[in-house]
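This structure is in structure tokens; I'll ask about it shortly.
A single protein chain has been omitted; all remaining protein chains appear in their positions.
Going by the order they are written in, the chains are A and B; count residues from 1 in each one.
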Amino acid sequence: MISASAFFFYLFSAILLASAAAVVTSRNPVHAVLFLILAFFNAAGLFLLAGAEFLAMILLIVYVGAVAVLFLFVVMMLDVDFVQLREGVQKYAPVGAAVGAVLFGELWAVVLGWQVSPGADSLQGSPTPANMDNTHALGQVLYTDYVYLFQVSSLILLVAMIGAIVLTHRRREGTRRQNITMQQTRSVRDTLETLQVRMGAGVQELGILRPRPRAEPAEEEPRHEHAAGDH
Amino acid sequence: MMNWAAASPEIFLAVAGMAILLFGVLLKKENAALCTMLVLGAFAATFVMVMQTVPQTAYSSLFVTDAFASYAKLLILAGGALTMVLSLDYNERQGIGRFEFPVLMLFSTVGMMTMASAANLMTLYMGLELMSLSIYVLAAFAREELRSAEAGLKYFVLSALASGLLLYGISLTYGFAGTMDFAKLPDAVTGVDGVSTGLMVGIAFVIAGLAFKLSAVPFHMWTPDVYEGAPTPVTAFMSTAPKVAPFVVLLRVLIGPFGHVSVQWQPIIEVVSIASMLLGSFAAIGQTNIKRLMAYSSIGHMGYALVGLAPGTESGVRGVLIYLLTYVAMSAGAFACVIAMRRQGKSVERISDLAGLAKTDLPLASLLTLFMFSMAGVPPFAGFFGKLYVFLAAVQSGLWLLAIVGILTSVVACYYYIRIIKVMFFDAPAPAFDTRSASVSFVAIASGMFTLLFVLALGPFTGAAEAAARVLFG
Partner (left out) sequence: MHLVLANYFPVLVFLAIALGIGGAMVGGSMLVARQMPYAEKVSAYECGFEAFGDARRRFDVRFYLVAILFIIFDLEVAFLFPWAISLGRIGLFGFFSMLAFLGVLTVGFIYEWCKGALEWE
């Protein structure tokens, strides 16, 4: 009789492996991403069994909630012919299989010859204290003992931010942008003009079809980006 | 409580980087040149701060400052600064002059300095990621150009794979030893009779992950394409400082925590080294693009430098440190010459574009000749001494095969270096290049002076390298 946690370990692992295989073999890339999400869920289950509660939840929030959605975006954005993309698969399959076999062989060797250093337990930098859950234990060391790495990770996030903007952001010409300061500082006199209209006089005659030209060129070119406050 | 001052150069540099980022974005005007100058100023200040650091371990022994780390950091800062000067003119002429460029280079440098000071496998990994992430963006910086975008993407995908290998190796090591601390790992490693397979595979994966960044064979596939596609100052950057940082961290990991099991990693390093030397020299022969040629040349140079690591001795490490020093100088200088290759406002990269350069621009031709001779290892230029020290170390430890392959491939490499010199001096002149800007000339002349006069300052530099190497064996 296997224990409940062993049962769930094998259940989650089996689904994880199956869905990971489906990720690389499914023809439709959207299906692949959905299988990836399933794989993330099961990996979160495995983390949970290992006692890494916080990581399990982060995996759900960040990977399932955000990264997988981003993958879907990218899959849709790429707009590539997936049939064409698969043409190379046949050609490269032997190489891929060979690399996979080597890695698998190494893993096998590791599993067979696994031997933990006798002093390993005593060397642990920050073992989880008893009577404390995983998230608390992380919080105790992450911001104090590991402050340097914590700050480096903030720099990594900053670089990611700069990189995303540098590579994808561009100022579009000819689009209107809201400029709140300009909107607020505009006075009524700039836009409205009260005219005495004679009886029987047409708009053409009075020349009020459009605002009178003013000194600012911004008014003359409605497509200019500073002309935002017009409407 | 905590010793803040240990990482003060890194903290200063990072804070300066953020300040420059804000300055650049708030100023609104075109200010790439100004921001580059500010970053250079920050580099200079950091350089001084690194020179004044005292040896200590800090941040729960995640971080160490010692003579070895300081040597590497100074080299990284110098290499970064030289290539940053190169970007000044190039970026403006290519229309990619944006202030994010120097800022990203700065953050990449912070990552490299973190690597140089790593005393824990986690610090190593975080530094490596910070360094690489910035370089992915830099490689794709000329985003309107297909080649640059391709280079960035290719580097990103392959590098992510390498990071995965490295992480895998780190986690295997941790699973085996229960620690990632360099100071504690030797105890765990020596505590077992024989070496666990898990640890062996772990070390192999860590070496693979770092060898990828070094572009050593068989992890070199990305190098020629990325070197060719990336904007030239980025290529110059990639071939200087980001080669130094993974190399010193490889030295530190293999000599320090894994020093006791050198029997295990020595064959890997030997194979990688020989393969890199062979590929670097033979594959470069057929190249027509100078940036691709430099890529193969850098693969070969990493192979020569690894010769010094293979024996795992103090003199070997000293040789590697001197090799890296001369390599950074030669590389920066050679890329300055490549950046000077512009005709009618367009950057040209074919070797045939250099034809008859001696007749149209003798100073540039002589500088490039100097760098090529130095790279080939012709005495009395700087490159010769780097090779001399690593080969000597190999011979002292009885690694004759490495030394012989090294010398033979150096002779082969001479062929393609001297071919460039022949093209410049004896071929019919091509139209003259555009006038160079002062910044490019400055880098070329400064590196040229260093390469030429290194022999005169051999004592101090060797002394510094020796002091740095001694730390690892202390």
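Quick notes on this structure:
Here is the rule we use: a contact is a pair of C-beta atoms (placed from the backbone, for glycine too) under 8 Å apart; a residue touches a chain by one contact, two chains touch by 3 or more.
All values derive from a computational prediction rather than experimental measurement.
The missing chain, though absent from the display, is touched by one residue of A:I61, A:V89, A:V102 or A:V197; that residue is A:I61.
Of the options B:A5, B:M18, B:A183 or B:I418, the residue whose C-beta touches the omitted chain is B:M18. Contact with the chain not shown here comes from a single listed residue; of A:R27, A:K91, A:H169 or A:R189, that residue is A:H169.
Residues of chain B that touch the chain left out of the display are 1-2, 18, 21-22, 25-26. Although one chain is not drawn, its touching partners on chain A can still be listed: residues 5, 48-49, 51, 53-54, 58, 61-62, 65-67, 69-70, 73-77, 79, 133-136, 138-140, 142-144, 147, 150-151, 153-155, 157-158, 160-162, 164-165, 168-169, 171-172, 175-178.
The rule is short, and it goes like this: only the chains that are shown with their structure count from here on.
Chain A and chain B have CA centres that are 31 Å apart. Residues 106, 109-110, 112-125, 145-149, 151-153, 155-156, 158-160, 162-163, 165-167 of chain A are the ones touching chain B in the complex. Residue ranges of chain B in contact with chain A, taken from their complex: 2, 7, 14, 18, 21, 58-60, 62-63, 98, 100, 103-104, 107, 110-111, 114, 122-123, 126-127, 129-130, 133-134, 136-137, 140-141, 143, 152, 172, 175-181, 184, 187-189, 191-192, 196-199, 201.
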